[in-house]
Structures are given as structure tokens and as C-alpha cells.
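Here the complex is missing one protein chain, while the rest keep their positions.
Think of it as A, B and C in the order they're written, each chain with its own count starting at 1.
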Amino acid sequence: MNYRNVLLGGVAALCLYGPAMAADTDVTIVLNEELETVEPCMSSQSNIGRVLLQNISETMTELNPEDGSLMPRLADSWEDRGNGTWRFHLHEGVTFSDGSTLDAADIKHSIERTLSPDLTCEIGAKYFGGMTITPTVVDDLTIDVTSDPAQPILPLLMSTMTIVPAETPMEFTRSPVGTGPYAMTAWNPGQNIILDRRDDYWGDQPAVTKATYLFRSDDAVRAAMVATGEADISPLINQIDATNADTDFAYPNSETTYLRLDSSIAPLDDIRVRQALNMAVDREAFLGTLVPEDAQIATHMTVPTTLGADQDLSVPAYDPEGAKALLEEAKADGVAVDTEILLLGRLGNFPNVTEVMEALHGMFTDAGFNVKLQMVEVAEWVKYYSKPYAAQPVPSMVQAMHDNNRGDPVFSMYFKYACEGLQSGICDPDLDKAIADATATAGDGRGPAWAKAFEIAHDLSADVFLFHMVGFSRVSERLDFIPSIATNSELQLSQIKFN
Amino acid sequence: MTETQTEAVPKTKEPGKFITILRLLWADKVATTAAIFVLIVIGCAILGPILLDGVATKANLRGRNAPPFDLSKGFLMILGGDQLGRPLLARIIVASGNTIAVATGAVVASMIVGSSLGLIAGYSRGRLGQVIPRLADVIMSFPSLLLAVIVLYMLAPSVGNIVLVLAITRIPIYLRTTRAEVLEIRERMFVQAAQVMGASTGRIIFRHIMPMILPTLLTIATLDFAFVMLAESSLSFLGIGIQPPEITWGLMVAQGRPYLTSAWWLSFWPGLAIILTTLSLNLLSNWMRVALDPTQRWRLEIGGKKNG
Amino acid sequence: MADRDMQGPLLQVQNLTVTFQTARGPVHAVRNVSWHIDRGEVLAILGESGSGKSVSASAVMDLIDCPPGIIETGEIFYQGRDLLKMSRGLRRTINGKKIAMIFQDPLAHLNPVYTVGWQIEEAMTIHGMAQSKAQAETLRLLRKVGLPDAEVAAAKYPHEFSGGQRQRLMIAMALALKPDVLIADEPTTALDVTVQAQILQLLQELQAETGMALLIITHDLGVVAEVADRVVVMNKGEIVEQGTAAAVYANPQHPYTKRLMAAAPGQGALHEGEQSSPILELKDLRKSYGAFEALKGVSYVLHEGETLAIVGESGSGKSTTARLMLRLEKATSGQAIYKGRDLFTLSDQELFRMRRDIQMVFQDPTQSLNPRMTVYQLISEAWAIHSDILPKTRWKSRVAELLDQVGLHSEHMHRYPHQFSGGQRQRIAIARALALEPRVIVCDEAVSALDVQVQGQVIALLDRLKAEYGLSYIFIAHDLPVVRDFADRVVVMQGGRIVEQGPVRQIFEHPRERYTRDLLAASLDPDPEIQARRRAARLGKEVA
Partner (left out) sequence: MQSFLTKRAISSGVSLLLLIVAVFFLSRLTGDPTDLYLPVDASAEARENFRELHGLNDPLIVQFGHYVADLVRLDFGESIRRARPALEVVIEAFVWTFQLAVITMAIVSAAAVSLGALAAFHVGGAFDRIATFFSLIGASAPDFWIAIVAIVVFAVGFGWVPTSGTGTVWHWILPIGVLFIRPFGLILQVVRGSMISALGSAYVKTARAKGVTPKKTIFVHALRNAMLPVITVIGDQAAALLNGAVIVETIFGFPGVGKLMIDSILQRDFSVVLAAIMVTALAIFLMNILIDLAYAALDPRIRY
């Protein structure tokens, strides 16, 4: 026995380890950021969602990304019992990956846990702010959920609520247990997360037996990994790298980019100035250049598949001369149109954001505005974007990207347009009323109610809307999987088939 | 050398300092080329922003990523267009202004502060001599990225503040070098000779010690110049450096990086500018190390023909 | 072995010309140099710095680097074969084995990071000796060159030995393979006189034992007188004279040799100083570095207008007294009374004024002159510091005057120190000291680094200035013949104490203390005959 043999043997073993063990039904998915936690109540964060949502942790209801309708998942059915109370009937025979059976107590615990102040779960903070939710167990398979104030879309909200066993402690878990078709079998922080298919899943057996998640923050690397066979799916690649029609798919990602105008400060308090800003932007020029060709020019805060957002509104045509004329007019009325306006961009917000902002800066300047561009990281950006503003009040246009993949504008409109909305740059009584009305409206009237709110915001030129964005995924040719709007927040392994 | 010294002082007239330096430079052709390149860059840095600023910032989205070596779009597009259709050549020239300003500012500031502290630390035998090196240790182990975030968050990501960040992180280099040299030089005989004459501390430091350290500091500064340019570029890559609409070479490389496979010229030309400039500075610094050292200088003085 | 005599000398250098590329163009380091050496013979190459005396030896050992050195012409025959035509590999088998070399400054020439045992062993193992045998041989050699405790010594590093011991180590290493020729390049320079005598004696003994040829390269006439059979005198790269040591000394032919012999110190008239009033008085001066006592109570008096020499070997504390007096270091205790004031208790303000009165000339002008200042700046700095001495408008003319006084030209004012020779630099240093118009000048080994002739000139200059300005000197030196020629009174120091002090004639002709007598006996006389007599006396004593 000599050292050299041992050493060579070791090296050989190391080389063989890894790629050689992959089976035909295994997939490798490369995400853009490492998961900081694997806590189900955090799965509204896109990367946590892509691993956990509906793979490990399921929800009572599920949103159909194609038509915005609501589908049953853990709950077979639900009904409105008035006064803000909804009753959910659970599917029978569902088991958690730890072997226990799903019952109403688990749902109750999950809701309480998600909304607990001791945990600061993102799902709680993001979807259930400003309301009180009270779960009441009726029997093992029936639960009443009451909200105050009443929520016409409570079943929709429940499509975000991940369900964990009643035994889950009130702290972030490192070994998530859920009812989904997969269970987490390994988590090597910094390296990978491995999910294995459960044999005792209550629903249909999916094709994928094992999924390995890797994390690479560099766009080009993620794209290259699918090309070299090191990964099968990269849910997010840069549009620049999406060059292979066979593997690269564009999908609307429910994100809307816009410039939030602060209309409380001169000269942005003048509607003509805001209109002029809208006219100064040559939106067409971006498409197919800095912004993917499949992106849509936005007229609303939410994507067209959202309730009430399917109506025909339009953005003003590109008209720098018209913008100048409007400015002159405002100037004649004593509006300080020469004031420097801060154009604030958020670094890394979407691919090419810096270039887009540079181009916008150029367009505004061409139309006669005095605009100063500043690109900042998120911590500073928030100081300008969200109330209470930590930054000095200056006339500003804050670039932002809003994501509403829940199908209902309620998640957007209050925050962005109500006087009290945290990111609202406008305060208009009519608009406030329209939002409040629509929020409280249930049933068929809800769509037209939102459409009205959209229209008021549009007529006020409250923002400079840019695009409903698309994302790009690269999927290995050995898989039968087409990314959809849902890919932005989840990646259901059960939807992946093999060619 | 002592073997060949003669008692008689050579009668030849010594040429002026500047001429001597030029002659020494000419003896090293590689260094001469490097010096000329650096001069061109400095020229661009001073004149570029004045002459070309308008051209370099004029976006043309429909003509983006225009390939290089195509003269039909005008001379400025010879290196191609960038992701907004702006001529790369013009942008590189304009960006040299900020790039050189950042590098020069950071190097000069850190050299002045660092070497002053180093002088004090090296010359004072009291508590300061103990405390200042600790300060250097603290700066050395303070994560430079955190420093960048602190400064850029509290102030703004402007050229001046980038200079501040980079200057602070480079202070220890000068501090440590100066201190080590002072510790050695202050024991030299000619310093004692000055003491015997009654020279004040200030005089000893500025007339006797400083001129001895200066060549070493200049050599380090030249190398550091290159380092700072690369560091600035890395900050841009990580998104905590200079931000548009300001431009630097580092930022251009960082912004062009995603296009590496589709439009290589976006990051290649500014990258080349960085490489050539740092390379020139490194070569110049190598030359300076020889030219400033009397025991090495003969290599240049005799070796014009064979000893580049 | 037998056929060597037929082929001529053991080692012969013929018509050797070596050129070095320098900043000022090519310089002929040696030109047409020829010499030879035989078994059992001691040949000395005598020359001043810059004479090229070491170059031919370097050529023999293949130590000339190319560039900057080029051997242009010549042959070097060793046992009839031309070394210069051999391959480098072949020459390596001769180096160390057949021809070995030792150098000046053994500390620098021994590798600091290996034990001396390893280094001596290596000299043998590279020429094929087995490790175990080389180890035993190393211990034998160490004993042979007189190092006590050979096993312990072999495991030590060069810096743990004294200067004399290190030269013994070098000799042990060189003699490891019993070479035919040993080249000793300034083997005793910078060693104390008593140690020098021991090393030379060791070399002579070893030569007598092995019958090797010994080539000594030196600038010291005393060394030539002590050991050489024949001498080659070199000047400016050429041989000016050669012959037996006695003949060359007694009857030099070439003008250069004549000048050289005449400049040898220790031959002039002794000063007969008359007593004047004291100007500076040291009282019970003590200095400790931690537990080590460098000065153990030193007291002496300097009188107005006299030259007081302080002699002693390294470590005797002779320089420390001067450094304390000038407040370059702090005395542990004691007083230095100058004009009735204790120098050690002066305030900064008073000290500043006192600086004008007491100046210093250091040993090595290369280091004591700031290399980045011109002569003008160096000298006028005195007036920049003490602005009341001279208005700025007169600086230039005064610098010219001072340069003139120390024997330099006023047009040298704008040159830098490195453009001058060693002697000229020391003159600049003297001019700088004079610029403050001092009363006392401390000369710390001020002429030790200079060549004999230059030494004589500088001493003469100092003597003249003393008369012109009414100066007093404290002259610190280890070189007794120079002291003999220059001093009025002498203080002999050893181990931080004064052994003996008195007028120069008393110390040199009637030394009272044994240490003084040993010191004088170890000092070499340039006359081979005198050295031969002393040698005989020594041998006689040993026999007795």
C-alpha cells in the first residue's frame, strides 16, 4: 500500500462522484439566489417558492395561471358564510411527509403561525396586512376562516397560505414538512437542496423522482449550465443569453415596470408635467432592444390577466414636441418646470435596468426636462419609494417593478394609489373611493369596479407606465416543460415531464 | 563599483535632471512605449470629456450593439456601439476622465495621508508610534465592501466618494511602507549628522527622510494606480461603485459583461484600455525601480541596445 | 605531481585584461596583468581601492559576471591548463578543491541561514566526499583552525561567532580539501589588530603544514611585511612593480610605489603637545544597554587646541563616549562639562546653541552625507539651521571658500556625493563640520575607510585646519600608526574602561599596561625586516 495509490484512488472517486449518479428521471434546477431559509411561510419569496410551493408545501386553494380562476388543492370546496367568514372543506386522506394526516387543526396552526408577530413571515406581511384572520375548527375536515374587515377574495388569499403540521414549532424550521409530492432530503447551505419524490403522496405521482436545486447568481453561468447539461432548468436567465429557440422560453412574469411620480411636489403636482413625461418616452424603441420583444407596453399597474385589467387604455404616443409644448404651457402658468427632477433607479431590479434608465434619462432630457439620474441599491431606493420617506423630499420619479400574480388588483391598487398607500405618489378623492368600492365588491361587479379605478389612475397620469415584463427560462431539451406566468413564483415539479 | 572608482572627479558636464530622465527612459524602449501610452491616456482624460461628452451620451436604441470596424457609421463607431447605440470609442475616451480622476485621486490621497501617518508612526518613539500601526491593522481588516456601502449609502455614489472609499482602503499600504523605511532611515548616519548640527525634527523629516522614501512611494503608487482601477471596476461589477450616467472603464466592462457572448466588443475595448493602462504603469514602475536606484541604474545606462 | 615543475608555475596569469561596463562607459579593471605563484610560496597583491587588485583573483575563480564584466584577453594556467578555455562544469571541479578562496567580511560571505558545519561539509560533499566522512572531517577542521568545542560550533550559525572566529571558519571551509592554492582577499581588513595577528599566524602555520601556495590580496603594507615572500604592486588596473617584499619596501622603483611607501603611517615625528587649559571634561561616564554595561565609568579631559586620540578594539566603548557627549544617545550617568556647563542637562534651546561648538566627522562619508543633496546644500544646511551665522547672500561664497580650504574646487558645489571619491567625500564632511565654526570636532574613525595615501592627506588637512581655526579634536581610531602620527595625547580603552592615558610618546614608547603593549605588538609595521624580527622574537618566546 503506498500513498500514491491511495491518493489516485481518492481523486478518481472524487471525479466519479456527482454526475455519474444522476438517473433519467432526476432534474437539476439552477436558481439565481441561494435560499436563506426553507421556511414554508416565507415561500412568497420567489426562490423559496420555486422550491417549496406545491412541491413540499401545498395550499388549500390554487390559482390557475391561465385564466385566473381558483382551483381546489387541499380544500375540495369552499363557501362564503357571510360576515367575512368562509368555510373550507378539506380533502380526505392527505398525509404530511412526516406521516401524520392533514386535519383542520393543521390549517388553524398554519394560519396562526404565518400571521404570528413572533415569526415575521413574509406571506403574513405581504398578503394579510391590515386585517385580522380568525380560523375556527369545525370538524376534522372543515374549517371556518373569518376575516375582519371582510375579504371578498379570501379563498384567493388562501392560495398563498402554505400548510404545515400542527406540531411545527413557532420558529423558522430547517426541515420543512408538507403535504406535497416531494420531501426535502438534503440541504447543504451554499451548495444545493435536494427533494425526493414521496411514495405516499395523496395525489397523482409526478414523473420527476428527484430534484436538485443549485444556486448561481451570475446570469451567464446559469444559462451556460443548462447548455452544458449541468442543469435542466434555469427559471431565470438574461434576455441576452436567451439565444437558443429550442431551449429558451419567454413567459410573462406578472411584473410591471413603471416610474412612480411623486405628485405632491412641484412641478410633478401639475398634470401637464406628468402628461409631458408620459409623452417623452419612446416605449416602442425599447421593445426588442433593451426590453424583450414579447414584453407588453403597460397601461396599468397589473398584468392584463388580472381582474378588471383587460380594458383598452392607452399610453400617449411618443411625442417629444408635444411634451415640450405642454411644458411651455405649464411654464406660462407659473409652474417651475425647470426644477431638477430626480430619476431614481434600483440596481439589479431587472435585466438591463441601468441601460433602460440611461435611455429614459436621455429621452426626458431631449423633451426639455431637467432630470438627474441616480442608480441606487435597494436599501436606499426604499427610502424614496415607500412611506414613511426617509429621504429628503425632492421631486422624484422612482423606477419600480410591481408583481401581482394573484389575479386580483387588490394586492396592488391600495398600496400604489390610495392616499394612505405606502407607495402611493398620488392622493385623489375619486380614486380613493373607487379603490375602496372595488375592494369591498364581490362577485361579477368586482371586475368593472376595478376597471373604473384603473381608468381614474390612468386619466390622472399618476405614473409613467413602461412594460408588462417577460422573463426567460432555459429548459433542457430532454424535458417537456413550458414555463408560464407562474414560473415567477413557483416551479411545480409535478408539471415537468420527460421527452 | 568601488573597484573602478577613480580619485579624479569626471570633468564632463552633467546634463539637467529632466534630460537625464528622458535619456534613461529612452534606453528602455518598452518603458518608453508605456510612457507614451500613459501620456495619451492622460491627454484623453483631460480633453475627452470636454470635446466628446455630447456624442458619448447620445443614445440610439435602434442602432445598439453595432459591431466594430465598420466605418460607415463614422469614425467614432470604429470600435462599435454599446448597448444603447452610443459610440464606444467616444465613450472610452470620455470615461478615461473619470477613470483617471478616480485612480489619481485615490492614489494621491492615500499616499499623502498614509505616508504622513507612517512618518509620524516611524519617527515618534512615543505612544503614537504604537497606536498608528494598530490603526493600519484596523483599516486593513475592515471589509472594503462594507466601507464602500457605508460611504455610498450615507453620501452618494459619486466620483468623489468612490475616491474616498478607495483612498481609505489603500492607506495602510503607504503607512506600513513609510513607517518601515523611516525606522530604518532615521538610524542612518546622515540623519545623525543632521542631528549633530542641531537640525529640527521637521527638517530631518522633510529634508532628509522624505526624499529618501519618495522613490519607493512613487513605485508603489504606480502599481497602486493599476490596482485602484481594477478595484473600482470590481465595485461596479458588484453594483456598489460608480453608477450611470457617470462612466468609467470599470463600469463599462461591468455593464458589457452580459454581452460577452453576443457582443464581445462592449466589454472588450474598455477592458483592453484597463489592461493596457495598468500594464503600462507596471512597466513604468519596473523602469522606475531601476532608474531611481543608483546601484541598478547602469543596466539602463549601458543597456540601451541589448538590455531592454 | 612530478611533472608540474617542467610545465612552469602552479598558477600563472598572463596578459589578463578585464573590462567592466559602467555608467560612464567601459572601464578597464585590469590591463595586461601577469603574475604567477608556486607551491609553498606567499604572493601578495598590494593595491589601493580601485586598483583592480582583486579582479585577477576573481577571474581565476570564475567569479566575474558577464555582464557587466568581460575578459578581453589573457590566459590563466593552472598546472599548465588554461582555465579560461575550460567549461564551467570543469572549472567547478577545480574551485574549492584545487583552488580555494577566502574573503574580507566573512559574515557576509557565510550563508546566514545554514549552520557552519553544514557549509563546511558542503565544501567536501560537492566534490564527492561521503556525508559521514565529511562530517568527521568538519570537526577535525574546526579544531584545527582553533575553534573550541567543535561539535557545538558546527551546529551554530555564522552570526553566533565573533569576527575573528568567522574568518577561521572561512579558512576551515577553504582548506577542507587541501587545495593547492589559497586565495585570501583582504582576509584581515576590519578585524581588530590582535585578531588580525592571530589570523595571519594561522594562515602561515597552515601553509607551512600543507605546502600550498598562498595568494594574499591586501591594501595593508603591514600585512605584506608580515607574510609575503613576493609582492605585486598594482595601480589603476596595471602592475607597476613586483619583487620580493623586502626589496620592494626597501628600494621601490616606480614613482607610485615610492609614494605609497612614503605614505605609510607610523613613521613621522611624534607630537610634543604642551599643556593648555581644559575645554571639555568627561566625568565618570556610564552607559548600560539593559544588563550590558558598555561604559563603566570613563573620565578624560580634552585640552584647548589638542588632538586627543581614543584607541581601542571593537566593543571597547570608544565611539559610545562620543555619541553620549553629542547627545545622540542618553548617558546612564556621569557628566560632560563644556565651558563649565554639563552638556547632559542642557535644555533644548541651550543644546541647540551648543551644537555649533561641537561637531562630528563620521567614519563613512558615503553614509554620513545625504545622497540626495548637493555639496552646496550639504554645507549650507548648517546656516539654514543656525540662521544667525551667515546671511543667505553670502552662503555661496562661503561654501566656495570652505571647499577651497579642504582642497576641493568651488565648481564642485552643485554635484552630488556619489560623484566624488571616498577621500573627497570625507573632505566635504569636514567642510560641513567647519561651516558651523566649531571649537571641538569629534572624528569617529574618520580616516579608517580611506586608502593609505588619502589617509595621509586627510590627516594633514586636519592638522592644518587645527592650526588655522584653533580647533580641538577627539580622534577615535583603531589604527595605531595613524594615531601615532597625529595625536597629542592618547586614551587607551578596553571593555568600557580606560586602560591607560597619557602623552603620545609615553603610550607608544613606554606603555605601562600589558594591554597597551599587546596592542602595540600586534600592530603591523610596513617594514618586512621589522616584522621578521618581531616574528622571530615571537617564535623565540614560544619556544622558550
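Just so we're on the same page, contacts are C-beta pairs under 8 Å (C-beta built on N, C-alpha and C of every residue); 3 or more make two chains touch, one makes a residue touch a chain.
All values reported here derive from a predicted model rather than from experimental measurement.
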Indicate each shown chain that the hidden chain touches within the full complex. A, B, C
Give the residue, chosen from A:25, A:136, A:175 or A:191, that touches the chain omitted from the document. A:191
Based on the whole complex, identify which of C:30, C:44 or C:61 touches the chain you can't see. C:61
Using the touch definition up top, pick the residue from C:16, C:55, C:94 or C:308 that touches the left-out chain. C:94
Of the residues listed, A:66, A:79, A:139 or A:171, which one is in contact with the missing chain? A:171
Which residue from A:232, A:282, A:355 or A:377 sits in contact with the chain not drawn here? A:377
Write the list of subunit C residues that the hidden chain touches. 61-63, 92-97, 100-101, 103, 105, 108-115, 122-123, 126-127, 157, 159, 170, 173
Note that subunit B touches the absent chain at residues 134-135, 137-138, 141-143, 145-146, 149-150, 153-154, 226, 230, 233-234, 237-238, 240, 250, 253-254, 257, 260-261, 267, 271, 274-276, 278-279, 282-283, 286, 289, 299, 303, 307-308
Subunit A residues that touch the omitted chain in the full complex: 11, 14-15, 17-19, 34, 36-37, 39, 44, 117-118, 120, 122, 124-126, 129-130, 171-172, 174, 189-191, 214-218, 220-221, 224-225, 227-228, 230, 377-380, 382-383, 385-386, 411, 415, 422-423
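Rule of thumb we're sticking to: only the chains that are shown with their structure count from here on.
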What are the mutual neighbours of subunit A and subunit B in this structure? none
Distance from the mean Cα position of subunit C to that of subunit B, given in whole angstrom: 46
Averaged over CA atoms, how far is the centre of subunit A from the centre of subunit C? Could you give it in whole Å? 86
Note: subunit C residues in touch with at least two other chains are none
Subunit A residues touching 2+ other chains are none
For a test of understanding, state which residues of subunit B touch subunit A in their complex under the given definition. 57-59, 61-62, 64, 83-84, 149, 153, 156-157, 239-240, 243-245, 255, 257-262
Contacts from subunit C onto subunit B in the complex sit at residues 20-25, 27, 29, 49-50, 52, 54-55, 67-68, 236, 326, 328, 351-352, 355-356, 358-360, 362, 364, 367-373, 381-382, 384-386, 412, 415, 418-424, 429, 432, 436, 454
Within their complex, state which residues of subunit A touch subunit B. 219-220, 238, 240-241, 243, 282, 285-286, 289-290, 347-348, 351-352, 354-355, 357-359, 361-362, 373-377, 379-380
